[in-house]
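With one protein chain withheld, the remaining protein chains of the complex are depicted in position.
After this line comes chain A, so read on.
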């Protein structure tokens, strides 16, 4: 859908998007003066759920905006994609940037927002530059700016470039960052819909969520819903990384069996055996391979398997993976990226990392697994934002499903998977199709 008909770096410009049917939805909405409630109603029918990770229904979120509020209202697009395993928004922005611009313009119309910002991840400066170019094209064509397409609807849209902070993917940290501050999350409530950017009502959606909106407006909410399965409307981009033959983005209907997605990604690298999958980005609980093979890729199925669909980032690990080492790397990430505001997260993430690190390095103690569980229990639910939970869930799930491997480490002071096997399994691998 979003990436259908896109040909890499060659077809991202305005004329290409228009040739694919782009901006038809915005034109129709503006020309026919379609009521705001109709648009929000269509989104509710589509059961589009937030593609950034939380899966919150988009139509419902939009209905929280106080449309009658007379002052400034803002939109923000969350393209601060830094969750390990996730790399879909980068492809949407570089291969189909106008779908995001059109989606945001429709959102602005539906919620009465006059200004928006797209917050783009620091490490993808080249993509930020391309989005700026796309914005210039849209502005020149009268698709954003004052009196869009000659109507009385105006919407200014700008790109804001991050500079390296995972936490800014948290929506209130993102707002702080646009305000020119450290990206430290705000306490909620008040929620952004009442107190957002510069203290004004603000709605924040993920890149893929906005990009889906024009398609929903064109095909209708019902048709979009039917692409997926009940309560899990539409198509979704899945970023597949790790031990597969063809890592990359795959846009498939929600509800597609995991086994089919794995096949699309070329199957397991070297024909090795699937060990575990993190199905929704590094913050989602790990799922053993055998359980995963019975799952379909949608919010409800993955939730039933004890994890989260999250951002749709599927990290595939084969039998050469040492689960302790894998967790050690993830735990270091959360320790590094904790913003330091809340004590349980600031201290707890460091504690988790140090304990996993010592287990991996043969210095684990018999009660370390209990200690890990106790530390996570004292982080979860006791912090302003979800980073503390995000750091805890991998630890809990790795220990739960692969506890024997951790115990082996503690008792034998070495990995269950021999180091040379691990080394061979994590060699530099580039798919021949790249």
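In this text, contacts are C-beta pairs under 8 Å (C-beta built on N, C-alpha and C of every residue); 3 or more make two chains touch, one makes a residue touch a chain; residues count from 1.
Quick note on the criterion: contacts and distances are computed from a predicted model.
Asker: One chain of this complex is not shown here; going by its UniProt record, which of these names is it: "Spermidine/putrescine transport system permease protein PotC", "3-oxoacid CoA-transferase subunit B", "Phenylacetate-CoA oxygenase, PaaH subunit" or "NADH-quinone oxidoreductase subunit E"?
Answerer: Hidden chain, UniProt protein name: "NADH-quinone oxidoreductase subunit E".
Asker: Which residue among A:204, A:317 or A:375 touches the omitted chain?
Answerer: If we include the chain that is not displayed, A:317 is the one touching it.
Asker: Which of these, A:248, A:310 or A:388, touches the one chain of the complex that we don't see?
Answerer: A:248
Asker: Touching the hidden chain in the complete assembly: which of A:282, A:349 or A:376 does that?
Answerer: A:282
Asker: For the chain that's not shown, point to the residue among A:57, A:122, A:145 or A:255 touching it.
Answerer: Of the listed residues, the one touching the omitted chain is A:122.
Asker: For chain A, which residues lie in contact with the unshown chain of the complex?
Answerer: Listed in rising order, the touching residues are 72, 81-87, 89-90, 115, 117, 121-126, 158-166, 177-183, 198, 239-243, 247-249, 282, 313, 315-317, 321, 326, 329-330, 333, 336-337, 339, 425-430, 434.
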